[in-house]
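Dumping the structure here so I can ask a few things about it.
Every protein chain except one is present and positioned as in the full complex.
Residue numbering begins at 1 within each chain, and the chains themselves are lettered A and B in the order written.
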Amino acid sequence: MSVHIEFNNVTVRYGEDIALDDIDLQIQEKEVFSIVGPANSGKTTFLKCINRTIDLISSSKVDGTVSIQGEDVRRVSNVYALRRRIGMVFPLPVGLPMSIYDNVAYGPRRMGITDKQRLDELVEQCLKQSVLWDEVKDRLHMLGTKLSGGQQQRLTLARALSLEPEILCLDEFSIAIDPVTTMKIEEVLTGLKEKMTIVLVTNLTQQARRMADHVAFFNASELVEWGETEKMFENPDKEITGRYLNGDFG
Amino acid sequence: MSPVSSSNPFAAGGNEIRKQRTENIAKNVMLGAAILLIIPVLVIIGYLFYKASPVLSWNYIWDVPRDLGRQGGIWLPLIGTFYLVIVSLMLVAPVGILAGIYINEYAPNNWLTRCINMAVTSLAGVPSIVHALFGVGAFVLTLGMGASLLAAACTIAVMTIPVIVTATREALAAVPMAFREACWNMGATKWQTIRTIVLPNSISGILTGVILEISRAAGETAPILFTGAAASVAVRTATVGDKLMPYQLDDRFMALSYHLHVVAEKISGMPQEMKYGTAAVLIALIVVINSFSITLRLYLRSRKKW
Partner (left out) sequence: MSSGKKSIRALGAKLLDGAELPIRIAITICGWSSILFVGAIFFFIFKEAAPVFPHLDWGEFFFAHRWIPIPAEGNEPSYGAMGILYGTFAITVVSMFIAMPLGLGAAVYISEFAPPRRKEWLKILIEFLAAIPSIIWGFIGLVIMGPLIQKILGVEVGINLLNASIMVALMAVPLIVSISEDALRAVPDSYREAALALGASKWEIVYKVLFPAARNGLLAASMLGVGRAVGETMAVWMASGNTDNIPENFFNPLLVLERVKALTATIAGEMPDTVHGSEHYQVLFVIGIVLLTISVIINVVSDLIIKGIRKES
């Protein structure tokens, strides 16, 4: 195991507001790293720093360094190539207004893959990985936006997987879908752990406990503490961590 | 039971009845305003077509004007308007659409962008006759085009930039931000995202703007007054080919709108039906063009993709 993603004194501001305050942590290769914390604690901003979509928010300012495999992401000359290495799934499912097939093939096509057979294989593989294949295999040419919320979220996951990313970030992926689908996706993630590092932002502390190797607790833009899942739940250093993780916060 | 109903606590009192009456009056007055706007105009337009009916025929459309428009048809003005529209559209559409894309997708939130927006607004407000003066100063004289089809088309193009920019900007803004973010997160570049997601889903709104531009270009008179429109032209019309391509870019040309002005006011002994005929054809043209844009919009609303 080696360090995959490293945050070094990272501070993010939106105008005057501090969104992340002096974050330091390391995420190991091929583990599930979970980030928990109340709303507005900076979890989504954390993910945006990893693939530099933070740059697209014009008021944002980032200090400190985020590195992936020892390489400072701000020094990367081709930010698009960086983003292709990182799959992202956001809380609200977004099916693009095109067919299910085109949704999954979107990323690979942008990278110049035009071979029909290769695309077919890829689409099937990704949809299978995201346990959507059986439900849509007979209607791949239906609009992605017409699927149900849970299906769209799995479609989003399939799209994120289509680039064979080395890091997969999920931001409260289960917020808009039912518990059964959630369990299905959790199983998928456990399988994917063999191939990629997974950063799982969640507000379900039990989900973090089930899935994660390490847990970090964010509160009010600060990293309160982070460590092995077992220790964080059973024997945290700070009292507030224990209270939040065990469900009696505030 | 009558005593009960007469003391009904919910019955309308005098005040309420008066209120109700004012409300009805007000409503009808305002409906009246709406009707007063539309009905007379429809009647007048119907009257124009009625007066034009003696001349309206395919022959009137296809024949060239003779004797300064006192006889013959309106083919030369009609085809002139067609070329004016096409050339101006070819000039303005790329610039206007790209400008709309810049403003909605690329422009940072700073003073320069505010200046651009203000410039678009100002351009939309410049009177058409001032555009004509600009056309004279810039295209006819300084760029040496002379009074010509090209100079008139350039003038119209500058005048209609705001139409296309505004339509494009609004069409792009209607595409949800989440679609763009999804693409960016997959490593798509900004232009890839625009080309593959934003444009395909806003093309119809942009098209509405284009149709609006066509309608404006076909109807405007003032901007072409000194930049290239002519009361009559000497062109060869012997063959069908000549009739379809009567003008070169550096020729003066006839246009339907200017032709109407000429036959209505400038030439003595003009038969009434020739005036009404020209007006009717111009109105029909505008109505057809605008029906396209309205149909397009209704059609789109019926098949929204999200």
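Everything below uses one rule, namely that a contact is a pair of C-beta atoms (placed from the backbone, for glycine too) under 8 Å apart; a residue touches a chain by one contact, two chains touch by 3 or more.
Note that the structure is predicted; figures quoted are calculated from it, not measured.
**Student:** Could you tell which one of A:55, A:135 or A:166 touches the chain left off the display?
**Tutor:** Going through A:55, A:135 or A:166 one by one, A:166 is the residue touching the chain not shown.
**Student:** Just to verify: which one of A:3, A:92 or A:113 makes contact with the chain not shown?
**Tutor:** For the chain that is not drawn, the touching residue is A:113.
**Student:** Out of B:56, B:123, B:249 or B:267, point to the residue that touches the absent chain in the complete complex.
**Tutor:** Touching the chain that is not displayed is residue B:123.
**Student:** Of the listed residues B:64, B:158, B:172 or B:274, which contacts the missing chain in the full complex?
**Tutor:** B:158
**Student:** Spell out the interface residues on chain B facing the chain that's missing from view.
**Tutor:** Looking at chain B, the ones touching the missing chain are residues 19-20, 22-23, 26-27, 29-34, 36-38, 41, 44, 47-48, 94-96, 98-99, 101-103, 106-107, 112, 115-116, 118-134, 136-138, 141-142, 158, 161-162, 165, 187, 189-192, 215, 218-222, 225-226, 257-258, 260-261, 264-265, 275-276, 279, 282-283, 286-287, 289-290, 294.
Assume only the chains that are shown with their structure count from here on.
**Student:** Inside the complex, what are the residues of chain B that reach chain A?
**Tutor:** Contact set of chain B toward chain A: 108-109, 178-179, 181-189, 192, 196-197, 200-201, 305-306.
**Student:** Under the definition above, what is the set of chain A residues touching chain B in their complex?
**Tutor:** It is residues 51, 53, 56, 58, 80-84, 86, 88, 90, 92, 94-97, 106-107, 110-111, 143, 145, 156, 159-160, 162-163 of chain A that touch chain B.
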